[in-house]
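Every protein chain but one is kept in place in this view of the complex.
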Amino acid sequence: MDPQNLEYINQLLDKDVELREKIKDQVTEFDKKTRTLTGLLNKIHSTPPSQVPELVATVTPVLQSCKETTAALAELTPPNQFWRWKDMWSVSLRNAVFSAAFVEYLRSGGLLSLPRAAETLGIKDEWQDRFTLSAEDYLHALITMVNELSRLAVNSVTMGDFEQPLKISTFVKDLFAGFAMLNLKNDALRRRYDSLKYDIKKIEEVVYDVSLRKLAPVQTDNT
Amino acid sequence: MDPQNLEYINQLLDKDVELREKIKDQVTEFDKKTRTLTGLLNKIHSTPPSQVPELVATVTPVLQSCKETTAALAELTPPNQFWRWKDMWSVSLRNAVFSAAFVEYLRSGGLLSLPRAAETLGIKDEWQDRFTLSAEDYLHALITMVNELSRLAVNSVTMGDFEQPLKISTFVKDLFAGFAMLNLKNDALRRRYDSLKYDIKKIEEVVYDVSLRKLAPVQTDNT
Amino acid sequence: MDPQNLEYINQLLDKDVELREKIKDQVTEFDKKTRTLTGLLNKIHSTPPSQVPELVATVTPVLQSCKETTAALAELTPPNQFWRWKDMWSVSLRNAVFSAAFVEYLRSGGLLSLPRAAETLGIKDEWQDRFTLSAEDYLHALITMVNELSRLAVNSVTMGDFEQPLKISTFVKDLFAGFAMLNLKNDALRRRYDSLKYDIKKIEEVVYDVSLRKLAPVQTDNT
Amino acid sequence: MDPQNLEYINQLLDKDVELREKIKDQVTEFDKKTRTLTGLLNKIHSTPPSQVPELVATVTPVLQSCKETTAALAELTPPNQFWRWKDMWSVSLRNAVFSAAFVEYLRSGGLLSLPRAAETLGIKDEWQDRFTLSAEDYLHALITMVNELSRLAVNSVTMGDFEQPLKISTFVKDLFAGFAMLNLKNDALRRRYDSLKYDIKKIEEVVYDVSLRKLAPVQTDNT
Amino acid sequence: MDPQNLEYINQLLDKDVELREKIKDQVTEFDKKTRTLTGLLNKIHSTPPSQVPELVATVTPVLQSCKETTAALAELTPPNQFWRWKDMWSVSLRNAVFSAAFVEYLRSGGLLSLPRAAETLGIKDEWQDRFTLSAEDYLHALITMVNELSRLAVNSVTMGDFEQPLKISTFVKDLFAGFAMLNLKNDALRRRYDSLKYDIKKIEEVVYDVSLRKLAPVQTDNT
Amino acid sequence: MDPQNLEYINQLLDKDVELREKIKDQVTEFDKKTRTLTGLLNKIHSTPPSQVPELVATVTPVLQSCKETTAALAELTPPNQFWRWKDMWSVSLRNAVFSAAFVEYLRSGGLLSLPRAAETLGIKDEWQDRFTLSAEDYLHALITMVNELSRLAVNSVTMGDFEQPLKISTFVKDLFAGFAMLNLKNDALRRRYDSLKYDIKKIEEVVYDVSLRKLAPVQTDNT
Amino acid sequence: MSVVLSSRDSILEVFDHFRDELDDFHDRRERLIKCSRDVTNLSKKVIFLIHRSLTEGLGQSDERETSLRAVSRAKEKLKDVQNLFAGMREEVAGDRFWRHQRNVSPGLQEYIEALSLAHYLECQTLISYEEVQKSLSDADGTPYFPLPLDDYLLGLSDLTGELMRYAISSISRRGGRSKANEVCIFVRGCRADFEGLTPHFRELRKKQQVTSQSLEKIEDVAYAIAVRSSEYDLPPELLDDIVERTVAE
Partner (left out) sequence: MSVVLSSRDSILEVFDHFRDELDDFHDRRERLIKCSRDVTNLSKKVIFLIHRSLTEGLGQSDERETSLRAVSRAKEKLKDVQNLFAGMREEVAGDRFWRHQRNVSPGLQEYIEALSLAHYLECQTLISYEEVQKSLSDADGTPYFPLPLDDYLLGLSDLTGELMRYAISSISRRGGRSKANEVCIFVRGCRADFEGLTPHFRELRKKQQVTSQSLEKIEDVAYAIAVRSSEYDLPPELLDDIVERTVAE
């Protein structure tokens, strides 16, 4: 084999290892940020309604900072190789999208759409072949949000807020109806979608308890 | 292989085999003690609040007796080889630490610190490179304690004690906030940490049930 | 190979094949009976307390009929070969013992001992080297019973029987304490024993729900 | 979820299935062609040296026709998704490259370089992100060629051609030295590279036999 | 399930179970015969050319006796259900066809056609939908024959017969050319076809050894 | 559980643990001896024919010493429990039988029969229900011997002994014909028997190489 | 065709014939697999449609009415599936059905799952073997192909998973609360019926475990409902009214 041919082939073989290292570093960064995000959002379960805007305010700058990471990953990924590397960051990306969507619910009570989610994280349309927000990742994030909302329904009552469970119930049922319109395959997404039923069941139980309590305070404190 | 080399290798090998046997014997002892400890502590789930101090009193001497075992193990382990052998006893050690920490919670409602846990089990600072209580083992023990506390929250209500779930809730959430600060890798500790969420959810639901029925004063935690 | 040697070996091989066939036939019979037993006992989950004695009465003759099968198997097994063939019938045997123990609980609320279980299935002491009830099989059967009892606790509540869960809770905790005293090695039995914890947790949660809502008298068991 | 968002997500989920079908059809085509190629080239093992050019001439148009298939595949693959789909056609592609390289050896005695191989199959540089000839596929094809050359060394002698084995020996050793310069990982390619040694061994045995026969016709025909 | 339906299902089931038993008995018979056949044919590897006709003569009556078995199986199989049950006997059938084809090669040096193979085993055209010789089974049998022929090529030389390898070489290459025409999918047949290459290589090496030493006339095959 | 029942079960469980330990110790001993045996016999592959008797002489006392181990195992095994424990020592036993059979071949060129194998290892008829040599273990040992003989055929030629392969070929073919007459079911033994074909092929190829080059007298075996 | 083939050409000639035969077989196989995949997808969509229709009905109309509307929509769509089976008729005529059974089987089972779910919602019973076979027959009652017993049973076994989903979502459905109990008893019966057949069908044995898990989940739902109703001791209708009013506020 002539040396040039050889050199060329050897280069091709080596490049990938190096790239993987660099992406890994960015993912570690990304992971730290999403860890902070979920840590902050976890406080919602003991935050009274009045202080929610304050909590949301502390989350926003961290969400904002994710833009740098997505930009760095888009920069690193060679054109056309999105599908080759995406598994490395999809866990982090889903967590970031979950945070963005949860914040949106807390702020406006509405659902963050896929393009808006991408925008919030600074993902640009022109990165299409290097870094994009797939439907699958977006849907995973929404399911994570529902998991948290069922917990929030329970904890709101503990904190004396009897309206939140009703709002959550309506919001989640609507979202669930949306999922029911999708033609999901028998994959991880389908399994997690199936598990949503338990969250709905929990929320319904809370709504049930709250409704009956309101009208019929059957038992009185007897500690 | 030249005979001298073979001879040398066999010497090294024999020494290790013998040491392993001796450690194994001590671990069997250790294991018996921790089995007794967890057996005794399991009774907490049907012990009314008034009788807890009595139960704690039966546990203390067994805990005390673990000191002999840790000393024996420290004696056996060659200098600098702590990490080589620790897998042999770490299950037992974690159970012992769990017992010590659980007893502490039952006694004072507070968290046993790592140095105090080591002290309780008679682990000396100067054994550092032969027998020590690693952060990892300590954290595993705390997670085991949370698992038990979520059960205790449920069983306390059954026994008519509606204060305990609230205490547990505060304590566990504080602990969870601590865990959330750690950058856990994808290892056993991470998996067990993830499972904590289920315990917290369960505890939250107990608190919810109690609050809803006004069986205990409304919780006003707002950390 | 010389013909005599060959002939000899072939005889040995053929005899086993034939015996295996015969045992298989009996096991198929045995399997049918235990399938009927578990089928009948499965009805307990929708049987109101008042009709339990009736259900137990339908099970008894089938249990009785197992005696023929155990006798046939003891007859077939050559002296000394118990350990060679026992794997063929141990699943069926465990199911039969489970049925006997479950019936005993339903009838008297008590635990069927190993010798009594053997007696119920017509297993004679003098078969020792051909057919016997090993401790392992007996314990497996008890674990299966606990699995069913945790389901029964749930379904009793659905049928409006709030006493049953309390009885089950006491019985199972007692049994569990017994298991904790055995020296189980790390095998299938140990793994199943570990899984008992989930059943106990489930039962505790049922008792909790019942107690919380004052559907049954407060439990004051303090074993 | 709003219907537009839903529609959009559903589309994304469906598109892939269809594309996979289309690529499959092209691969079936490709496969047929490479089957014909290897079928024709298999004749080399019973073709006397004088008729080789003729055989090569029959192969060329089939090789030529592969250009249509590579063009079709490049057309189908969405920009940037090369890495997502390449596994579907890599077996066929390697066979085509093998054929091209083998033909080149038969024609000129030289090694077809990677860029020339791509060119022969009509693979364009500008398809980079949709269809390209990877170093890995090229190297697999060369190894397949060596496998065939060791057979050819044997069969040449049978056909009375004692020069071919010597030519093959030089060519393969050169190629092998080239492979030795690559930094291969422990993957399929490495394993196949390792197996090359057996081909070289076989070729050496032929060279050995031929050398000694030529100088010392020890045995004479004694059928 | 309503009892009528259950009854009906059980009827269908019983019929199948019974049929399966009967077929199994026939297959056991069939298997014994083909075992005898392959046992006899195995002797070919130490039979000098002159005694081959004698060996063939001992095989013929056993082959003949297979007709009873095929008739019994055709009798048992319900109309149109050939493909439902054939997996039960296809191993035996392939072995029988292999024996018939091998005998034919030994007798005439030619290839036994599929219809003749069917005829030899007494398979009637009118059984078409109950018992037939499928192309797949026939091809499997031919591959088994090639496996044996490569062994025979080696052993013939040991016995001093230098013509046989040349005959085998021509015959097998013709057969291989036939196989190469098929579009095999990734199934068992494909895997076995791939293994043919090793047999061919072995045969080529034998021919090489013989040619090199001029033990037989130079081969001038140039298809 | 009542204490008596518990005590009884614990006794049963403990007894087994203890016995297992004792058997394990003996098996470790047995294993050492068979390791020595195979180690010594492995030297055959580089031992010239003239020194074989000497090698055999070194093996005999070790074989002899196995009698103590079999006696110890027979002593330990409770009456009737042969089938319970035999898996613990069957690997060692097969290795010992292999050694005995290999030695017999090297000494006399003949096959050691099953009863003679048992006798060589000191296994007494009256131990029937505690320690015996099963047909299965004997046959496994013979297959291991064939594996070694095919290696020996190769290595004999390397050492310039061209007679040994011919002797091995005859011996192994005879043995193989014997195996073909056994009714082996589809189990481990059957799979290993199937693998014998590769050993026979290998031996045939060695005989071929030797015959082709007239390195030994033409073989005229026609079994 | 000569009986013994002694030249390369004669060999190639017969292999030419084999090639056609094998190609024919593989092509049919591909067509049937594709068709079975279409059947699977359509059937899955029917199942989704049913769940969706039941969800949509939430509180707006009477439970029975909601069910029947779901059933009628499903039946509409199931006709498309039945047409696909009718289209296979020729491909699997004669002895070909059993040759290709394994290729058709996944779709067939999914169809039976969807069909039996619609049937359950309509009649509260398990669809019978003959009813399924009839749905796979032409107007004269001639079957397109024989219905394999294992496909029938395996399809029914999957039904229990869908009923579990139905039971869980019933908790948020007006009047549906009593449904959970009904489904629980029904699935318990299915499991018992299947149990007797497991010795003969290995795959059913595996699915029985899934059925047992589904049953436990349904039991948990029935339990959750029972526990909550017991606490108040009001008629379920009234409870429903109260909840509805609160949510509507």
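The first chain written gets the first letter, and so on, giving A, B, C, D, E, F and G; residue counts start at 1 in each chain.
Criterion: a contact is a pair of C-beta atoms (placed from the backbone, for glycine too) under 8 Å apart; a residue touches a chain by one contact, two chains touch by 3 or more.
What you are looking at is a predicted structure, and each value in this text was computed from that prediction instead of being measured.
Colleague: From the listed residues D:Val17, D:Ala57 or D:Ala177, report the one that touches the chain absent from this view.
Modeller: Considering all chains, including the one not shown, the answer is D:Ala177.
Colleague: Residue by residue, what part of chain D touches the chain that was omitted?
Modeller: 166, 169-170, 173, 176-177, 180-181, 183, 194, 197-198, 200-201, 204-205, 207-212, 214-216, 218
Colleague: If the missing chain were put back, which residues of chain F would it touch?
Modeller: 31, 35, 38-39, 42, 45-46, 151, 154-155, 157-158, 160, 162, 206, 209-210, 213, 215
Colleague: Residue by residue, what part of chain B touches the chain that was omitted?
Modeller: Where chain B meets the chain not shown: residues 1-2, 4-6, 8-9, 12-13, 16-17, 80-84, 104, 108-116, 128-129, 135-136, 139, 174-175, 177-179, 181-185, 223.
Operating definition for what follows: only the chains that are shown with their structure count from here on.
Colleague: Rounded to the nearest whole Å, what is the centre-to-centre distance of chain A and chain F, using the mean of the C-alpha atoms as each centre?
Modeller: Here chain A and chain F have centroids separated by 63 Å.
Colleague: Using Cα averages as centroids, what's the distance between chain A and chain E in whole Å?
Modeller: Averaging C-alpha atoms per chain gives centres 61 Å apart.
Colleague: Two or more other chains in contact with one residue: find those residues in chain B.
Modeller: 213, in rising order.
Colleague: Can you pull out the residues of chain G that are in contact with at least two other chains?
Modeller: Answer for chain G, listing residues that touch two or more other chains: 231.
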